[in-house]
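Left out: one protein chain. Kept in place: all the others.
Labels for the chains are A, B and C, by order of writing; each one numbers its residues from 1.
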Amino acid sequence: MIIVMRKSATKEQTQSILQEIEAKGLKPMPLYGTERTVIAVIGDERILDKQHIASKGGVSNVMLVLPPYKLVSRETKHESTVVKIRDNVTIGGKEICVMAGPCAVENYEFVSAAAKAVKAAGAKILRGGAFKPRTGPYSFQGLGEEGLKILKRVSEEEDIPFVTEVLNTRDLPLVSEYADILQVGARNMQNFNLLEELGKQKRPVLLKRGMSAKIKEWLLAAEYIMANGNPNVILCERGIRTFETEIRSTLALQSVPLIKELSHLPIIVDPSHAAGKPSLIPPMSKASIAAGADGIIVEVHPKPDEALCDGQQALTPEIFKDMMDEMRPVAKAVGKTM
Amino acid sequence: MIIVMRKSATKEQTQSILQEIEAKGLKPMPLYGTERTVIAVIGDERILDKQHIASKGGVSNVMLVLPPYKLVSRETKHESTVVKIRDNVTIGGKEICVMAGPCAVENYEFVSAAAKAVKAAGAKILRGGAFKPRTGPYSFQGLGEEGLKILKRVSEEEDIPFVTEVLNTRDLPLVSEYADILQVGARNMQNFNLLEELGKQKRPVLLKRGMSAKIKEWLLAAEYIMANGNPNVILCERGIRTFETEIRSTLALQSVPLIKELSHLPIIVDPSHAAGKPSLIPPMSKASIAAGADGIIVEVHPKPDEALCDGQQALTPEIFKDMMDEMRPVAKAVGKTM
Amino acid sequence: MIIVMRKSATKEQTQSILQEIEAKGLKPMPLYGTERTVIAVIGDERILDKQHIASKGGVSNVMLVLPPYKLVSRETKHESTVVKIRDNVTIGGKEICVMAGPCAVENYEFVSAAAKAVKAAGAKILRGGAFKPRTGPYSFQGLGEEGLKILKRVSEEEDIPFVTEVLNTRDLPLVSEYADILQVGARNMQNFNLLEELGKQKRPVLLKRGMSAKIKEWLLAAEYIMANGNPNVILCERGIRTFETEIRSTLALQSVPLIKELSHLPIIVDPSHAAGKPSLIPPMSKASIAAGADGIIVEVHPKPDEALCDGQQALTPEIFKDMMDEMRPVAKAVGKTM
Partner (left out) sequence: MIIVMRKSATKEQTQSILQEIEAKGLKPMPLYGTERTVIAVIGDERILDKQHIASKGGVSNVMLVLPPYKLVSRETKHESTVVKIRDNVTIGGKEICVMAGPCAVENYEFVSAAAKAVKAAGAKILRGGAFKPRTGPYSFQGLGEEGLKILKRVSEEEDIPFVTEVLNTRDLPLVSEYADILQVGARNMQNFNLLEELGKQKRPVLLKRGMSAKIKEWLLAAEYIMANGNPNVILCERGIRTFETEIRSTLALQSVPLIKELSHLPIIVDPSHAAGKPSLIPPMSKASIAAGADGIIVEVHPKPDEALCDGQQALTPEIFKDMMDEMRPVAKAVGKTM
C-alpha cells in the first residue's frame, strides 16, 4: 500500500499513520519528498482497510500495490482450475464446454426438444431458467419448482447435466437439490449473502459478471464464494453496460485473456444476452474461443417465435448446429478440442 | 407500440402479428410504406410483451409509446405523494427532510453522539447501517441485530425516527420490527424478491438508484413495490457509474426534475456516497435542493478518523451544522422550508 | 511517481530504472518489500514520461503522485482567476455571468430579438453559432462569416459582447476578428492544434468539456491553452455520455466544486445541451449556481418551433426571464450577485 499525504498534513498526522501500520505488524517506510510525504507499507497490505486509512487526517490518496483478492489469484495457485461436473464433463481444461438451451423453462416438450438438439450438436450442458428475474412486475416470472422438475427429468432422459439460476438464499436449498451447476445472474453478482451461502454448499457455481462490475469486483465476488469453502467457481463474461444503444450489452472479450492472467478460475462467455439478436452470436462465439475462453453458454429454442422470454436472441437448433460446426476448427486453431 | 417490419418481411409474417395483437383486444394499424411496413398498436400496449413481439419473424424493431410503469407514473396520480413517517416528519411536501448519521453502527456512544448532533442541527431522520454490504469478504460487515437495538435505543432517547438498510428477504422481518424506514441499497435495486416482500409490508421504503440503473428501470423497481401493495416509496439518487475516475460516482442530478415530471413519488439525494470525500458534499447538497429534491441523506460521524466504514466521506458534526445553515437560504430560495 | 515492479523483475531491470531517474536529476527511493520492489521518486515527477517508464522491462504499474497539469492548478495560483470581457462584464468573481441566445444564427431578426430579450432579462453575454458541427453531412451547417457579421451587428446595437464557436485553426483568424469569446466545442476539446493556436492569441476561450473527457483530461486541455500564452480560459461543464437514454447527456455537476478545488479557472455550466428538453433547464440552472458555478450558458430562441437547430431545447424569452428571476435568490443564498 502507498499512502500519499496532503501537502498540508501535519507531523502528528503522519506519525499517527505510521503507528497504526506498525500496530498491525507491517513496516511503514515514510519518504519525505520535496512536495509531499509518501508512506510505503512493506508486508501484506490486505490486512489494512483501504477506506479506513483513506479517512485518516492528512491523507490525500491511498493506492493498493497488491490485488484485494487472494484465493482466486493465479499468484496463489499457478495451475488452472478444472471444474468437474461429471466424469466426462469438465470446464477449464483442453475441452471446450458448450452450455445451451432455452432462456426459460416453459414446458416439457420444448425443453426436451432443445436438449435433444443441443446434445446432438455437441453441447455438454443443458441450460434453462426456472426462476426468472424480470425488470418489470408484469412479465412472465418462470415456473419455479415445476421448472426444476422438468429440467431434472429431461436431464436424466437425455443424460446431460444442467445449469439453472438461483435468485436468492431462500430458493438455494431447493435449486441445489436439482441442478448440477448453480448460476448467479448479473444482477446478483454482489448479493453477498447469496455468495456466502453458495460458498458453503458443494455445487459448482457459474458466476456471471455484473452489468457494471469492474473485473476486480467480479473477482472479489468469486473470492466470497471461495472464502466460504467452495473452490468450484466458473466465471461468465456476459457484456457490460455502456453508452452504445445499437447492441444490448457490450461484450468485453478482453476480460477473457485478462482473467486468465489474474486468476486460475475457468471463464466462459455468454454471447446471447449481450447481443440481443441472433446474427451476432455465431461470430462472437468463435471470437470467444479464439480469445481463450473455456466455453460458451447460448440460448437455443425449438421455436424462438413462440418463446415467452428473450425469444429474439435464441438460436434455432439448425443455426446452433451450424455454429457448432464452425466453432470446431477455431477451437482446434487455438489448441483446444470440442 | 410501434412495430417496424424488416424490408424482407413476408405478408404472412405481418398477418401473424396483426392477428396476435387483435387477439389481445388491441387494434393494429398497418402502414404500408415505400421501404417497409410499420404497425401501430392502438390501446394500452402494456399488456403486450415487447421482447416477445420483437422475437416474431419479420420484425426489425419495436418501440414503446407509453412508459412501462403505471402506478408510479404522474399520469396515473397527478398530485405529489407525501410519505408520512411520524406526525411531524414527512417527505415530499414543502418541508425539506434531512437524514443523517454514521455509515455503520459501531457502538452506542458514536450513534448517540451522532444523533444528538444531527438532530440539533435540524436533521429529521437518523441513518445508520446494521447490515453492511461489502465488496470484499474480508471487510467489517456490520453488527447485525445488535446494531438495530442500538439504533432503536438512540431513536427513542433522542425522539428521532431512523432509516436502515435491509439486505435480503431473510432479514426483512427483523429489520422491519425496528426501523421506521427500510432502505434498499444500490446493489439490491433489482433484487426483485426483496422488492416484492417490501411491497407486502407497511414500512416506507427508501429505494436507492442502482449504480448503473436507467431511470426507467429505477421507476420499474418502485413499481414492483407499489404493485405489491405499499405506496410509500421514496426514491434516492446516489450517483451512477461512469468513466470518471476522479470522483467515486457521478451524481446525476438531472434525475431530480425528471423524476418529478415522470412520477409522483418523492426523491431525495445522497451526496456522500457519490463524492467519496467530504468537500463535495455541502455544494452538492445545496445543488440538490436547488434542483428540487425533497431532501438529502448524508453521513455524519463524531470521529470520521476512527470510523470503521466510509469514514473518508463522513462530515464532522461541526461541518454538518454549517452545511445545514447554508442550505436553509437555498431551500427558501426555491420555495421550501427547512 | 511510484513505480511498482513485477514480482519477476530482475535486479538489472530495477537498476536500469534507478539510473534513468537519477539521470533526470530526480532522487529514486527503492523499497524492497516482501512481495515486490517499489520505487518512489522524490522531486517533480512531471519531467518523467509515465508511459515511457511503464514500458520499461520489469515494471508492473506506475502511479502519479502529482497532477499532470501545472499552470491551471490551484496549487500554482491560489487566488481564483477572474476573466474580464469588458469593463462591466467579468467571469469568475462574485457576479454570476449568464450567456444566452440561439443555438445557430439563422437571420438578423431572430438574433436581434433574442439579444434584446436576454439582455433585458439580465444576461451579460450573447451566444450564437455561425459555424455548426453536425453529426450528419445532410444537416444545416451554419451561415459562416455571414453569421459572424449578424452577431457583430447585434452585439454593437445592443451593447452586449458575444461568444461563438470556432471549429478549426483555419477559421480562427476570422472568428477572432469578430467574437469577444471563442468557444471550443465538446468534440474539439482534444483538438490539440486548435488549443495551441488559441493559446497564441488574445481572446478569452470558453472550453467545453468533451463528451467523454475525464476531469484530468479537461484540465490538461486548458493547460495546452495556458502553456501557449493565454491565461483567459473559462471551463464549461456540458454533460458527459453515460448509459442513460432518457436524457441526452448526464450533467456532472460535481465537477463544479471539484474544479474549484483543483484549479483557479472559472467554470460555468451549459444545462441546455445536456437536457435536450426545456423543462430540465431552470432547475439545473439553479442547481448549477447552488453548486458554485460562475455562470451558465443557455439557448434562448424567439420562436423555438421554427429554429433550424436544436429548437427542442431552447427556452422562449418568457421562460428565460422567469428562470432568471428564480435564479437570483439562489445566487444570493450562496453569496453571489446577479
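Here is the rule we use: contacts are C-beta pairs under 8 Å (C-beta built on N, C-alpha and C of every residue); 3 or more make two chains touch, one makes a residue touch a chain.
If you're wondering where the values come from, they're calculated on a predicted model, not measured in any experiment.
Remark: the absent chain touches shown chains A, B, C in the intact complex.
Among C:S73, C:T90 or C:S212, the one in contact with the hidden chain is C:S212. Contact with the chain not shown here comes from a single listed residue; of C:E223, C:E244 or C:D270, that residue is C:E223.
Among A:A9, A:L251, A:I268 or A:L315, only A:L251 touches the chain that is left out of the view.
Residues touching the missing chain, restricted to chain A, are 212, 214-216, 240, 242-247, 250-254, 256-258, 261, 274-275, 279-280, 283-284, 286-292, 326, 329-330, 332-334 (touch as defined at the top).
Contacts to the hidden chain, counted on chain C, fall at residues 46, 49, 51-52, 54-57, 59, 68-69, 133-140, 167-170, 187-188, 190-194, 196, 211-212, 217, 220, 223-224, 227-228, 241, 304-305, 307-314.
Seen across the whole complex, the unshown chain contacts chain B at 2, 4, 7, 29, 31-36, 38, 40, 42-44, 61, 63, 65-66, 75, 212, 241-243, 245.
We take it that only the chains that are shown with their structure count from here on.
At the interface between chain A and chain B, over half of the residue numbers involved are used by both copies, so each side presents largely the same positions. Each chain gets a centre from the mean of its Cα atoms; for chain A and chain C, those two points are 39 Å apart.
With centres defined as mean CA coordinates, chain C is found 31 Å away from chain B. With centres taken as mean Cα positions, chain B sits 27 Å from chain A.
Multi-chain contact residues of chain B (touching two or more other chains): 212.
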